[in-house]
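Only a single protein chain was left out; the remaining protein chains are all shown in position.
Moving on to chain A:
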Amino acid sequence: MANHSNGNSNHTESSFKIPPIKFTKLFINGDFVDSVSGKTLDTIDPRTGEVITKVSLGDAEDIDLAVKAARQAFDHGPWPRMSGSERGLIMLKFADLIEKNADELAALDAVNGGKVFALCKVIDVAEASKALRYYAGAADKIHGTVLKLSKGLHGYTLREPIGVVGSIIPWNFPTVMFFMKTAPALAAGCTIVLKPAEQTPLSALYYAHLAKLAGVPDGVLNVVNGHGHTTGAAISSHMDIDKVTFTGSTEVGRKIMTAAAASNLKPVSLELGGKSPLLIFDDADIDQAAEIAFRALFFNKGEICVASSRVFVQEGIYEKIEKKLIEKAKATVVGDPFDPKVHQGPQTDKKQFEKILSYIELGKREGATLLTGGNRVGQKGYYIEPTIFANVKDDMTIAREEIFGPVMSLMKFRTMEEVIKRANDTTYGLAAGIITKNLNVANTVSRSIRAGVIWINCYTAFDVDCPYGGYKMSGFGRDYGLDALNQYLQTKSVVTPVVDSPWY
């Protein structure tokens, strides 16, 4: 079983002190306010299951207030009326402020989401500044096109901000998701009502505070904490929201799209679940392949929508890969995410924790071989051992459903044609990985897998310039890259006759 630095212990092994929680209310129209109902929500430390603090609990009425502020800021406020370069300057300042507060922000996500503090700081928080800077640089490069129309007409397109954006984000990457949605929307000139996940509201509120310090005008960015079925539903069915962008489960994505359709037909982009295949071919370097495969699933305790939860290994090297993966799982230190020795923190909440353990039971019951792990770690908090199943069949539940935890399914394959077919045999299509030295295999598989991102000899190689999103029931629309701007822009065509032109 895995090493663990004892999930029960508090963070005595860490020299880092968790800062006092400064922001717990709703952020509406530039101010931190209580919810209309006065209700609050306990936010939990997954290391212990204990309450960190209470935050204001938003509901439909609070969403109404936030939308009103965002509507006013969009229809009459300065934000969409500034030049892209002026918006960019404010976003650059926002990025600098995040960098200055990186420790505190990383600590909030670590204590609230069970994320490894050191990684959170250099990955999640650094990525936030990077995304802001990237889209700051894009704000003044939103080009329409001048058209080549039939004789006698001149035309061009304007790409206008779409309006008030509703953003609903998940709890696995509270910081990254916040900026994946917010940075391009701000660059486009939109105003935003964002609902963070009820599990992880703390960093979002801090970002709202920094946005104000950076000079984002009141009403442009509003943050309303709350539950999906109340606050989230109020966003997706709101008649005065022009666009909804959501990252989360496929099940909830379907509800959001239904609510959008039933209300004002607002366009929706969805980044949903996955059951992403990683294909390791015989010609792969064993050490490199095992390392990539291990991180591809266990990064962020398996709570990542692109997790390579189906690892297909070609039969020639299967045994060796399996052995290496078991070694890596056993060497993983599970424990307090503030401890610098720890690789894996607790799952985000009790519900997830129980769901993952039930999938592990299901895997055993359906006949998969449990190679390592499978148990909770300690008696307190939501820690789970890195778990690997072998002899997983394509039709087993653990090979079909998104587990969202540290549970890897290993499968064996013989030929490329076979593995392409099996890899595509899923309702999802978010990501895929290929490990091979063969150029033809890499190219053929890349085009054959129906997924939004293909990583060849790497995995989770995210980059803000790289568009990201799903095929099939993993969603539609793209985050990141210049493609993400499309989510937040309308295209308007302008056409007029032109007389006596020397050319057409």
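FYI, a residue touches a chain if its C-beta (ideal position, glycine included) is under 8 Å from a C-beta of that chain, and two chains touch if they have at least 3 such contacts; residues count from 1.
Methods note: contacts and distances are computed from a predicted model.
Protein name for the hidden chain, per its UniProt entry and selected from "Autophagy protein 5", "aldehyde dehydrogenase (NAD(+))", "Small ribosomal subunit protein uS2m" or "Sorting nexin": "aldehyde dehydrogenase (NAD(+))".
Residue A:Asn443 is the one among A:Asn264, A:Thr427 or A:Asn443 that touches the chain not shown. Among the residues A:Gly49, A:Gly137, A:Pro217 or A:Gly378, only A:Gly137 touches the chain that is left out of the figure. Contact with the chain that does not appear here is found for just one residue of A:Gly88, A:Pro337 or A:Gly433, A:Gly88. Within the complete assembly, A:Pro502 is the residue of A:Pro20, A:Gly38 or A:Pro502 that touches the hidden chain. Residues of chain A in touch with the missing chain: 83, 85-86, 88-89, 92, 130, 133-134, 136-141, 143, 154, 439-440, 443-444, 447-448, 464-465, 482, 496-503.
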